[in-house]
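Below is one structure, written out as structure tokens; the observations come after it.
Note that this complex is displayed minus one protein chain, with the remaining chains in position.
Per-chain numbering from 1; labels A, B and C assigned in written order.
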Amino acid sequence: MKIRVSVLREFNEPLLIEERELPSLKEKEILVRIKSSGVCGSDIHMWKGKDLRTPLPLILGHEGVGVVEDIKGKKQDIFGERIKIGDFIIWDRGLVCGNCYFCVIKKEPSLCVNRQVYGITRDGCYATHIILLKETKIIKIEEKIDPAILVSASCSGATAAHAISQCEISKEDTVIIQGPGPMGIFALAFARERGAEKVFVIGTKRSEKRLKLCLEFGATGILNINETSFEERISYIKEETKGVGASVVINCTNSSSALREGLKMTAPGGTYALPGIATPIGDTPVSFYEDIVRKNIKIQGIWVSDTAHLYQAVRLILSKKYPFEKLITRKFSLKEATEALKSVDTRKVIKAVLIP
Amino acid sequence: MKIRVSVLREFNEPLLIEERELPSLKEKEILVRIKSSGVCGSDIHMWKGKDLRTPLPLILGHEGVGVVEDIKGKKQDIFGERIKIGDFIIWDRGLVCGNCYFCVIKKEPSLCVNRQVYGITRDGCYATHIILLKETKIIKIEEKIDPAILVSASCSGATAAHAISQCEISKEDTVIIQGPGPMGIFALAFARERGAEKVFVIGTKRSEKRLKLCLEFGATGILNINETSFEERISYIKEETKGVGASVVINCTNSSSALREGLKMTAPGGTYALPGIATPIGDTPVSFYEDIVRKNIKIQGIWVSDTAHLYQAVRLILSKKYPFEKLITRKFSLKEATEALKSVDTRKVIKAVLIP
Amino acid sequence: MKIRVSVLREFNEPLLIEERELPSLKEKEILVRIKSSGVCGSDIHMWKGKDLRTPLPLILGHEGVGVVEDIKGKKQDIFGERIKIGDFIIWDRGLVCGNCYFCVIKKEPSLCVNRQVYGITRDGCYATHIILLKETKIIKIEEKIDPAILVSASCSGATAAHAISQCEISKEDTVIIQGPGPMGIFALAFARERGAEKVFVIGTKRSEKRLKLCLEFGATGILNINETSFEERISYIKEETKGVGASVVINCTNSSSALREGLKMTAPGGTYALPGIATPIGDTPVSFYEDIVRKNIKIQGIWVSDTAHLYQAVRLILSKKYPFEKLITRKFSLKEATEALKSVDTRKVIKAVLIP
Partner (left out) sequence: MKIRVSVLREFNEPLLIEERELPSLKEKEILVRIKSSGVCGSDIHMWKGKDLRTPLPLILGHEGVGVVEDIKGKKQDIFGERIKIGDFIIWDRGLVCGNCYFCVIKKEPSLCVNRQVYGITRDGCYATHIILLKETKIIKIEEKIDPAILVSASCSGATAAHAISQCEISKEDTVIIQGPGPMGIFALAFARERGAEKVFVIGTKRSEKRLKLCLEFGATGILNINETSFEERISYIKEETKGVGASVVINCTNSSSALREGLKMTAPGGTYALPGIATPIGDTPVSFYEDIVRKNIKIQGIWVSDTAHLYQAVRLILSKKYPFEKLITRKFSLKEATEALKSVDTRKVIKAVLIP
């Protein structure tokens, strides 16, 4: 069978549309017709050659949802329901071995030493079809939902869920989200779902539209760093928290200065989670004594996600309590993939998706 | 009643022996005859004027044990047992309000906004006697034990207990202790008590005797940073952990380079606790992406301790499973207090105590 | 100063209105004009003499809110704000010693061995005024709110918060609340706040109005045990949870049969919390193998609450996300206290309050 794919052959060059001949399915493999593939910030990094692990040529796209076109043998979703042709599904972008120290002893599959990722270490979803290996964890979607809306659960949603799972949030707590991109917006919604009394989002002028969207997602307040000074932001947060600071701060940016600011905002005994630091940002000088030890805070690195997190992001979107449809500001065809990358890079869109 | 005290009147100058007239006891206050007062590393900082909060004049000494000489009214220890004249006791050096957000809502009394400390924010134990205020949490000691041995539970022991309580240690885990001072030695013993399979201690040439003592406390191995390169230490740890790294690293030094090294040694999914960073060390440049996020680790600031931690340190010493008597390498009289400070500063001793 | 109180002098007899002369305030004591006092289910038990600890005579009323009429000295609320005459306040009904093993070592003040309770072990809020002892933890209310609505945070709200704090609830989880009384309704709202995907409430025909109110509080579904069989309820829950069961079940009844049913509904690996079993119900026969071990579940006893839980209940009501005003179905004057007790006993009301 022939499929069409969009291939990264040279860094910084346009992706190329090609035809590929698919191999026949092996036992428990699934052929999926991609209905929507998300364009993630890390796709930009890979395209520019900034992610040194990127194998060339590569079909990008680690976020995907689609419809089952074929299956070899019997395969079940994570609830034991048999997957059938025609089912609408989403899947964990990561493939884990289920046999290593991290999978088996530490029960942290996102740290699996043999982890593979569709669209990052092997071909992904910028294509009309993809074959899902038998190890792939699959979630059947019974609810009606625009595939373009659901797809962001795959990466930004799941990673935000991972971050939230590492933060204890009490009813009375204040949460700060740094960065109103897709991951930040998911983190905001998850913080609301955990019952945080106040959730503030901090962004830049460039992300003004995103900041405003945050208010529709239930943000208590937004802070634009181009319109406020560092001192103003700190004193605003202090005032809003009776001088305590924010019990939980979640960094959904990739910036050193945000990192230093977030530390200052974290309340004594609080948690600072870092899901956004997804690519190298060099060394950041930090005063461990003043900002971490003296306040007895916890800094939690957050690396990718596992199927449990994906499932939480899926349920969040399907709850329809939040306007996730407003996140998807533009849809592109497969041959417009390069343009989609550029529009994410320049922040013309909040979230771009391909409809192959 | 007249008592003798050793007073810090000017930074970097010898402490002065003076006589003081004690006020009469108020309801639930206790007059204690000090049997032993520990000389802690932070006493050196205060003496040198490096701790800006130090009020002058001040009687140093936040570590103390002693015998009850008088009580006003009825007072109970934390097990509800009535305290009587002649009882041998230890107490929490911190005085907390029991009424603030951190005491009452977060249940983290060590973050109490009104916390006072004997020997730091108010007069301490470099004296023949001390009056314990009614808020003081007291532990009666029924077992026979040399007061000089028990006294180190007050600060380094309790803070090490606090650090360990924030680290999940499984039977199969490897723990690294950076810095074989009193706090590091307590952390080593606590890690053994938590069942860690392997515990390594890292020190310097200057602390060679301390490193050797660690072997008697059950260290699996010791590493001298003056005799090994950074790369050798890293590869040694990798080898000892089947390539995984140490699940728990505890920094009991006050050094930036140890901080950067400890991050490299922490296994994916692990914890890096920082009880040792007890005074400002300036900014430390850290690669958050490589060392924290990519490995999904937790960094835990550890600030002082509370009564629960103190009690754990007391029980550890009283278990007599570890040779804590070897920690106390020199006893000084009250008038030798300045000399005691100097011998700690130059590391001529592991732990010095005053016997007033 | 003279105040009016409603006193329980003999079990099962009408409460008597009396005048009392108040002593003068001691240091840090507060005189409060009661604005509203809640009538709790345990008041009925005490009135009937079923709670053997009840001292006679006693002014009932452990739930209360009011306005500060006088203070001796300086007193702060839990955020360090000074309390002034005219302030509208709520307080922790429990008085804890802050000095015992449970307060200091286990940090579980609700287990304090010296715990006293206004309206249970000492005089309470069925009165025009109450003097709050200096150990009382106080929360200032700045928001405008009908005192009758807020008062239920004191006991049923705080205890529900305690229960929820012991249940890990993930986004995808299903929660079952047994018993739609005030505590059950708080538990429902808290479960929604923790992000539980589905929350079902189970009640009786007698509590039909309460069950319907649950739908307004966001219950996914309600089950009336007089209209469904045990088997129907079990199979309904299985269907709604893809065969798994409810990850969290919270028993807000005081019934043995509910207890046995709740165990059957709890999913493997789940939690069954028991805040409702607040008075002796005799022995309940349970199959530990089938219902607890084979499913690897946790049963969590929940006894009363502490100030952190009270604060969470207060914030929940003040968020105005839930129609707590509909909980208060009748207000009584102080002299109608006996009638109020009877109307709670016969479930003519959901929640009754006194407006002294």
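Everything below uses one rule, namely that contacts are C-beta pairs under 8 Å (C-beta built on N, C-alpha and C of every residue); 3 or more make two chains touch, one makes a residue touch a chain.
Only a predicted model underlies this, so the values are computations on that prediction, with no experimental measurement involved.
Peer 1: Write down which of B:20, B:72 or B:315 is the residue touching the left-out chain.
Peer 2: Of the candidates B:20, B:72 or B:315, B:315 is in touch with the missing chain.
Peer 1: Which residue, A:24, A:76 or A:226, contacts the hidden chain when the whole complex is considered?
Peer 2: A:76
Peer 1: Could you tell me which of B:89, B:161 or B:350 touches the chain that is not displayed?
Peer 2: B:161
Peer 1: Of the residues listed, C:57, C:73 or C:301, which one is in contact with the missing chain?
Peer 2: C:301
Peer 1: Going by the touch rule given at the top, which residues of chain C touch the chain that is not shown?
Peer 2: Listed in rising order, the touching residues are 101-102, 105-106, 108, 110-111, 166, 172, 242, 244, 259, 268-269, 274-275, 277-290, 292-303.
Peer 1: Mind listing the chain B residues that contact the chain we can't see here?
Peer 2: Per the touch rule, chain B residues meeting the hidden chain are 79-81, 161, 165, 170-172, 190, 193-195, 197, 242-243, 308, 311-312, 315-316, 319.
Peer 1: Touching the hidden chain in the full complex, which residues of chain A are there? Just list them.
Peer 2: Residues 76, 78-80, 98-101, 104-107, 109, 113, 137, 306-308, 311 of chain A touch the chain absent from view.
Assume only the chains that are shown with their structure count from here on.
Peer 1: Can you give the whole-Å distance between the Cα centres of chain A and chain C?
Peer 2: Whole-Å distance between the two chain centres: 40.
Peer 1: Would you kindly tell me how far, in whole Å, the mean C-alpha position of chain B lies from that of chain A?
Peer 2: 42
Peer 1: Enumerate the residues of chain A that touch no fewer than two other chains.
Peer 2: Within chain A, residues 172, 242 contact more than one other chain.
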